[in-house]
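Structure, as structure tokens:
With one protein chain held back, the other chains of the complex are shown just where they sit.
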């Protein structure tokens, strides 16, 4: 059992989330994707062809920021605001989809883009699955 | 001229933003609101009646996180993704509206809630104004 | 192999880190601890005795912020600044130590504090181990 699950199980009141498995999956996917996007932007900066990767770097940075904030918002069960939660998960799904699309253009040349694109696709799906339960 | 404007003016390519005044205003409002929400959550924690302010603390924390991320995303002009930008500004407007509503319940008793509610309403409006230009 | 390791292996230049295992461990521990602290602050807010947990909430929030930023800084290998890296890992170790100490006071009563304290101690150790290699 991950610490994310342990913390959710230790919450002292009934959970706001209808589907805790989808919630745990989405928090984990957001954290993984945020880290991967930060590292991918940095790896792109280290490539000799950095000027070809400018859009990828920028998209990575934005996706990293939004995924990190989404993980934080989803980690709170107290006094939830459904509209805000839905809006941030929608933004996260959008950012992950856009970043995956950009990284996939470079996946055949850059392993970091391939790994990052997969993390983005997992996070995009986890957001979609969570939205379906909200 | 604020540093936000100076940095925007120093951007070396044509700006993605159609209305730079609305963009500068929204970045400034997001930074101000994020700080106010962080401080309001903290001031609520210091109140003797903290148990009456639990929803306010939680809403403040979420609004602070989303405003900070929105300020960061809006500070980038390179390779913008319109769908992601729109989605995060929508999420920010939603979070500010929800936080203003919650803080307004306590504005007559707690000055920090009054000041924070006003910062949230300014940021909500700045997000709406920016969305109208996107 | 975790995505953190995959991304590190995909970095196109020689790594700045002398000990990649310690680096991976520290990034993972920071992400885990940041999420646990966010969730612990939220669980404390949901306790009937929230007024007894004010210091724990505040310490959790600060530790969550610092761990998240440390994970981000450590995820970058390009053009590293040794002084900044050392300073942020020191700050993270200090925050984790302080948060663990606070959460341990409530571990016998609140399972979320027990789980969070353990995450803080793991992250404190991971920071210390990484500092020893810098």
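Order of writing sets the chain letters: A, B and C. Residues in each chain are counted from 1.
Rule of thumb we're sticking to: a residue touches a chain if its C-beta (ideal position, glycine included) is under 8 Å from a C-beta of that chain, and two chains touch if they have at least 3 such contacts.
Please read these numbers as outputs of a predicted model, since none were measured by experiment.
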item: Which displayed chains the unshown chain touches; value: A, B, C
item: Residue, one of C:5, C:19, C:90 or C:129, that touches the chain absent here; value: C:90
item: Identified contact with the non-displayed chain, of B:26, B:45 or B:63; value: B:45
item: Residue of C:4, C:39 or C:73 in touch with the missing chain, whole complex considered; value: C:73
item: Touching residues on chain A - with respect to the absent chain; value: 41-42, 45-46, 48, 50-51, 54, 57-58, 61
item: Touching residues (missing chain, whole complex) on chain C; value: 54-55, 58-59, 61-63, 65-66, 68-69, 72-73, 76, 78-81, 83-84, 87-88, 90-91, 94-95, 98
item: For chain B, residues in touch with the removed chain; value: 3-4, 6-13, 27, 31-32, 35-36, 38-40, 42-43, 45-47, 64, 68, 71-72, 75-79, 110-112, 114-116, 119
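Convention: only the chains that are shown with their structure count from here on.
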item: Numbering shared by both copies at the chain B-chain A contact, with half separating same from different; value: same
item: Between chain A and chain B, centroid-to-centroid distance (C-alpha), Å; value: 21
item: Chain B and chain C: spacing of chain centres that average the CA atoms, whole Å; value: 27
item: Residue list for chain B, restricted to those that touch at least two other chains; value: 54, 58, 61
